[in-house]
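Only one protein chain is missing; all other protein chains are in place.
The first chain written gets the first letter, and so on, giving A, B and C; residue counts start at 1 in each chain.
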Amino acid sequence: MSMLETRLPGLEMKNPIMPASGCFGFGREYASFYDLSVLGSIMVKATTPEPRFGNATPRVAETSAGMLNAIGLQNPGLKKVMEEELPFLETYKLPIIANVAGGGAEDYVQVAKELSTVKNVGALELNISCPNVKHGGIAFGVDPVVAADLTKKVKEVSEVPVYVKLSPNVSNIVEMAKAIEQAGADGLTMINTLMGMRLDLKTGTPVLANKTGGLSGPAIKPVAIRMIYEVSQQVNIPIIGMGGVTNAEDVLEFLYAGASAVAVGTANFVDPFVCPTIIEELPEVLQRYGYDHVSECIGRSWKKHESVAGYRA
Amino acid sequence: MSMLETRLPGLEMKNPIMPASGCFGFGREYASFYDLSVLGSIMVKATTPEPRFGNATPRVAETSAGMLNAIGLQNPGLKKVMEEELPFLETYKLPIIANVAGGGAEDYVQVAKELSTVKNVGALELNISCPNVKHGGIAFGVDPVVAADLTKKVKEVSEVPVYVKLSPNVSNIVEMAKAIEQAGADGLTMINTLMGMRLDLKTGTPVLANKTGGLSGPAIKPVAIRMIYEVSQQVNIPIIGMGGVTNAEDVLEFLYAGASAVAVGTANFVDPFVCPTIIEELPEVLQRYGYDHVSECIGRSWKKHESVAGYRA
Amino acid sequence: MIQKEMMRVISHEPIARHIYALTLEGALVTEMNEPGQFVHLRVNDQYNPVLRRPISIANIDQIREQFTMIYRAEGLGTKLLSEKAVGEHVDVLGPLGNGFPVEASSEGETAILVGGGIGVPPLYELSQQLVAKGVKVVHVLGFQSAPDVFYEEKFMKLGETYVATVDGTYGTKGFVTDIIEQKQLSFDQMYACGPVPMLRALEGNYHDRAPLYLSLEQRMGCGVGACFACVCPVEEGSTAYKKVCSDGPVFKAGEVLL
Partner (left out) sequence: MIQKEMMRVISHEPIARHIYALTLEGALVTEMNEPGQFVHLRVNDQYNPVLRRPISIANIDQIREQFTMIYRAEGLGTKLLSEKAVGEHVDVLGPLGNGFPVEASSEGETAILVGGGIGVPPLYELSQQLVAKGVKVVHVLGFQSAPDVFYEEKFMKLGETYVATVDGTYGTKGFVTDIIEQKQLSFDQMYACGPVPMLRALEGNYHDRAPLYLSLEQRMGCGVGACFACVCPVEEGSTAYKKVCSDGPVFKAGEVLL
């Protein structure tokens, strides 16, 4: 078995590395850079029942070691995703994680039901945490009762395992995670973006047309690590971690925190080859720190292990 | 009147710039770099009834465009602060903001009562949001009812205006702010640090002895701006803003968002002269963007103004 | 095929106020042929700034495998870029997008090239390619003020060239549209790149008169079509859109809403 092979509910993966939803479209663009089959999986762009234009532009703004986005779930709609986007990805040998979004519970149920029937969709990711849509979205992501209820409804109709994507914009992430686990989720993905804002110095007004946006990139990594560390100790379902990953060392940190696989978002924009580069470098990094398989790193920050002595001379 | 003069409850200030609590001790160290009288105010280190040693070391860790700290409210205790630290600052002509902390409500009440009688203390800042102490602290910061109750109790005993420092680690910052305003707070200070964590690649365990720590620095600025933008539109008490400020342009952004004054934390470690530098540069920056006085910038992001046309050729 | 390369700095010089000309060398140049395409630059190997910076290709030299960009050093990214010394390397992704349709102009026709500020650079490669084809080119270039003017002489070598400055410190006082009106310039095609207000004015005035191609700017994330940061609506109230990075940056007037 390879050092990287990773099995999670619905996902038999060559490695634990995948692009994060919204940062890789439906794969087409990056397919011109490299063979997508090297990836563990792909978390494709959020899909809603109908096509959505999303927010006005500007939709992105830069911040220190991070960026804000307020795309607003632009997507071609369920029909086109099923007929064109997902079939395109069939050429590549990997399970797809389909990101499900909508304005209300019935949207999620409809999209989940249909997408879960598509051949190469290995799992669903419920995007209950997108801070950039005005209705639905965010409300699901901060109320454990509502989130649990939605999870149950989607589990009833989905033919593949369901992962729920957690918002970091909450007082108590463990409470959210537990409620969602109890509602039957097969896994968690975390974290989505932190709500943030930038103001234009000249006009005084928000840089983003949507005013607020989601903060991603290296800036949020410590928040992601902390939340995964807390949640992974309290739930028994796997976590796909994300938030500021840019290299193989970052992947290790997420695994240590308690993630079983790791997604890369913003870094794809900086280096379109970041995912294959991480996959290539990961075995060597694992070896350097004394691991024979990625799974040995999972939860190492809190599981009982012998501590590695450090002597610096 | 100077371009920078700023009046807030309890605080008649030459300018709206002050070091943030915990990043400037009780001023002694920075007094060897410059005359502290140039500052608008100083938010001194948190004070608890008894001396506290705080957490084990390491207490700081670096992150992308930010840092984590878990000092654990180390301080010499109320008696020494009243007898030695605050009197030392009397040499300088400026009102002090005394940061009040403790393990339970009675601690806050005791410290607030005493500190508010000290001559050069212009206002109190209730630190209900420190993520680094195990008891009390954080619990106050995430529950609006508890926070409001504490605010009331402190208001009853304080002889100076009371500002309450908000934690960003909450689902609904506006709800917190409103509860605290209704409880009688004279102002808000925000934001405290985001809870974060870093893991050591070699050992797999947290870099900080306390495991989690508070994230500060430029990385968190977009979160601070967003929260101040949201809160300032919903409350009628002034806000002292902070979170990643490093220069005069950042100050402008915080004022635009709705802050009436701005505190500088982490940046003091990078450049001990950062506060006087900002104070020196602020008038020119204000002028460059067309303002005659700092107060004109406050809340510009959401107040109705004519928008400044931008033409870029 | 889009690719990524660490390209070598061959020359790097200030040519006007805050404006630099940067020439890079590398195999990627062989992929460059359309004027109006852009490259996406990473200015250091940290993640601060996080995003790449889109900059137009201003001149392509296939023989030397070199290309030139002209950019304004304004914010964090472009200021860091301006510190690159000869011999250092710059991380280039590209060429990206679809450029100006040189094929839209035929030998003997007259094309007018209208540029505003740092919208001027891509017109230089365009002009050369049009001239090479036997097209007569007329350049109308707008700048803020005298110290901002660049490349006037280079454009003059290719064809008639008019310069306007907003404050009148150089050339005609006013906007590019003032020149076109005053000089009663006639043309078979118009190619333009510059700030949106300028493009809107051109579209309003000349859309019916001749084919008009506009190069747009938009804040970008990926630069390759994956993130939906850079979309333009195609018509009011529809979900139809175009991406500036991969469908543009050059569009036919009317193709997208300005």
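The rule is short, and it goes like this: a contact is a pair of C-beta atoms (placed from the backbone, for glycine too) under 8 Å apart; a residue touches a chain by one contact, two chains touch by 3 or more.
It should be emphasised that the depicted structure is a prediction, and the values quoted were computed from it without experimental measurement.
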Next item on the list: From the listed residues B:Met67, B:Ala101, B:Ala177 or B:Leu286, report the one that touches the chain absent from this view.
Entry: B:Met67
Notebook entry, point to check: Any idea which of C:Asn48, C:Thr68, C:Gln129 or C:Ser246 touches the chain not displayed?
Noted result: C:Asn48
Checklist line | Residue in contact with the excluded chain [from B:Ser129, B:Thr151, B:Thr246 or B:Ser301] | finding: B:Thr246
Check: Considering the entire assembly, which residues of chain A contact the chain that has been omitted?
Finding: 64-65, 311-313
Check: For chain C, which residues reach the chain that was dropped from this view?
Finding: 46-48
Margin query: Tell me which stretches of chain B touch the chain missing from the display.
Written below: 22-25, 28-30, 32-33, 45, 51-54, 57-67, 69, 71, 74, 217-218, 246, 266-273
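Definition applied: only the chains that are shown with their structure count from here on.
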Next item on the list: Would you mind checking which pair of chains has the most C-beta pairs in contact?
Entry: A-B
Note to self: Can you identify the chain nearest the overall CA centroid, using each chain's own CA centroid?
What the structure shows: A
Notebook entry, point to check: When the C-alpha atoms of chain A and chain B are each averaged to a single point, how far apart are the two points in Å?
Noted result: 33
Check: If you average the CA atoms of chain A and of chain C, how far apart do the two points sit, in angstrom?
Finding: 36
Note to self: Can you compute the centre-to-centre distance for chain B and chain C, using the mean CA position of each chain? Integer Å is fine.
What the structure shows: 45
Checklist line | For chain C, residues contacting two or more additional chains | finding: 47-48
Margin query: Among all residues of chain B, which ones touch two or more of the remaining chains?
Written below: 64-65
